[in-house]
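One structure is given below, represented as structure tokens, and several questions about it will come after.
One protein chain omitted, others in place.
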Amino acid sequence: MATLALRDVRKTYANLEAIKGVTLDVEDREFVVFVGPSGCGKSTLLRMIAGLEEISGGDLLIDDRRVNDVGPAERGLAMVFQSYALYPHMTVADNMGFALKLAKVSKEERNRKVAEAARILQLEPYLDRKPGQLSGGQRQRVAIGRAIVRNPKVFLFDEPLSNLDAALRGQMRIELARLHEQLNATMIYVTHDQVEAMTMADKIVVLSAGRVEQVGSPLELYHHPRNLFVAGFMGSPRMNLLPATVTASGAEGVTVAGPGGMSVTVPVSPDGFRVGSQVTLGVRPEHLTITPDGSISGHALIAERLGGLTLLHVELQDKTMLVVQTDGSDATRVHQQIRLAMVPAHTHLFGSDGLAAEHLQRNPLTVS
Amino acid sequence: MRHTLGGKIGLAVLGWGIAVVMFFPIFWMVLTGFKSELQAVNPSLFFHPTLSSYADVQSRANYFAFALNSVVISVGGTLLALLFAIPAAYVMAFFPTHRTRGTLLWMLSTKMLPPVGVLVPIYLLMRSTGLLDTRTGLIIIYMLMNLPIVVWMLFTFFKEVPRDILEAGRMDGAGRMDELRHVLLPLSLPGVASTGLLSLILCWNEAFWSLNLTSSRAAPLTAFIASFSSPEGLFFGKLSAASTLAVAPILIFGWLSQRQLVRGLTFGAVK
Partner (left out) sequence: MLQAVQASGPASSSKSRRGGRSGMTMPLIAPSVVILLIWSIVPLVMTLWFSFRHYNLVDPTQTGFAGFDNYVYLLTDPDFWASLINTLILVGGVLLVTVCAGTLLAVLYDTEFFGRSIARLLVIAPFFVMPTVSALIWKNLMLHPIYGVLSALFRDVGLSPIDWFSRAPLLTIVGIVSWEWLPFAILILLTAVQSLDHEQREAARMDGAGPVASFFYITLPHLRRAIGVVIMIETIFLLTIFAEIDVTTAGGPGVATTNLAFLIYARALLQFDVGGGSAGGVIAIILANIVAFFLVRSIARNLEV
């Protein structure tokens, strides 16, 4: 069993509060991803869990035991650093076996465990090499191997893929997901790349400026973002966020009028929305369609053709920009006038405080 | 300018010309060492080399005694300085406090004390404690003179060990001593070595205390060479031979560690 709990955890540096009270639960064998823009505190939070940074306030519990004052090694955690942090003067085998050597494990036992980890990660041919002789991907695997060998309660990953090139990154994502299955371990993973978060996580924690913005499964965050920040951060390409005015509100939802002549009834709870109030309408590029009888009119400024899909940057009458995702075979030309429509079920409404209105119906994929 | 052939040749000529001119006295010194005393007074390039001057240097003037003093004093002063400096630099690099900066700067400032300003009290102190003309006395003085630079250089080298490798060590369960033994020292060994080398060079070449605080028993090579300033009879050959022997090892050490020396010599003010 390996559960983790943070209770109102805080971190203060001199006059700056970097982590402002985080409460979180990590279940056994969960793959949790901390995601957020640079400076949001995700690495700091990870390092506090690891024991490399002091916790200024609140409690950290591992398996219901308070470990604020316990040293990093005794917490039963292992960490994979962003720069891998391999010992350059030791061989791969020694790197992986170092922790066991310090714990005075016998040589045979040590070799056995190192061999096992090397097998899982396909590092057997490299055991006698030094890190300097390995490629970036191989070094990363050694860093992971070093963690595996210790058989920790929780694995901590600090942006492990950010130093790899794009192709390798895709490959390693799959390998890490497979590793999670194989080892059946609890993992906490930090990244700024929301694609990694979406594809790998059981649970995503979105952080911004030291605060938790939302915790949920990837699809939950995608379909039901709690506020403007999460809505704009998760999902690529970025959600369109448009200023709108409430024109009616009732039991079926809130009707708003937006730029370019658009009008749509968003199926959310009408509580707190009065006619005339300013709100933000959110709709993802993939939920807009080009249709000759759409209510929104504009003209295409830029077409980003990726082959399989096309991103059209559309300018509406009042100069508001909208991004529409269409199929790659769409023939819309630049400067062409087009009409757009959106699917009401896939729209979002945010009040002037940035918080999302509750959808009347949850997306079926997010209901467990 | 440097892209034309003429320009390239011109640069090479200039660069080599100046190098040759600068190195020439050393070259000549080495050359003259292989002349006999009679040949040495004749400034000619061509001659029959002989080792007679080298033999003289040892037989007439007991070169090895002075060399031994230099070695003992330099190595002793360096080891003593490292002994004090390694723990201090370790603490300052990894457990800095708000006082660390001031302490480091103050230490460096003690190196800027002109030796001649305290010539009198040091001389008298050495005399009264019986340390005058002893190797121990010089070792202590040299240790004190070089300690600031040694601490400073070690501090910079320790700080260059990547923080996350040390953190990985802590995650692996390394305590303080483990960290030092298995991670820090192996990684900073080149830095420690070049610091030691610089200290050796500074001790070996030091020519103020070594001239004033020694006379017969503890005199190192600097003093030995200085004795040639009032010689008897022909001495160019012996001077050259002795000088070559005194200078050669340091020259090699210096060439090997020139990159790292800059950091120690400018107290890090130039990167």
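We just call them A and B in the order they show up, numbering each chain from 1.
Basically, a residue touches a chain if its C-beta (ideal position, glycine included) is under 8 Å from a C-beta of that chain, and two chains touch if they have at least 3 such contacts.
Please read all numbers here as calculations on a predicted model, not as lab measurements.
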Checklist entry - Of B:P49, B:G102, B:G130 or B:P190, which residue touches the hidden chain? => result B:G102
Item to check | Touch residues of subunit B, complete complex, unshown partner | outcome: 1-2, 8, 11-12, 14-16, 18-20, 22-23, 25-26, 28-29, 32, 40-44, 84-85, 87-88, 90-92, 94-98, 100-110, 112-125, 144, 147-148, 151, 163, 176, 201, 204-205, 207-208, 211-212, 221-223, 225-226, 228-229, 235-236, 239-240, 243, 246-247, 250-251, 253-255, 258, 261-262, 265-271
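Keep in mind that, in the parts below, only the chains that are shown with their structure count from here on.
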Next on the checklist: How many angstrom lie between the centres of subunit A and subunit B, each centre taken as the mean Cα position?
Outcome noted: 56
Checklist entry - In their complex, what parts of subunit B are in touch with subunit A? => result 162, 164-165, 167-174, 178, 182-183, 186-187
Checklist entry - Touching subunit B in the complex: which residues of subunit A? => result 50-52, 71-74, 77-79, 81-83, 85-89, 98-99, 102-103, 146, 150
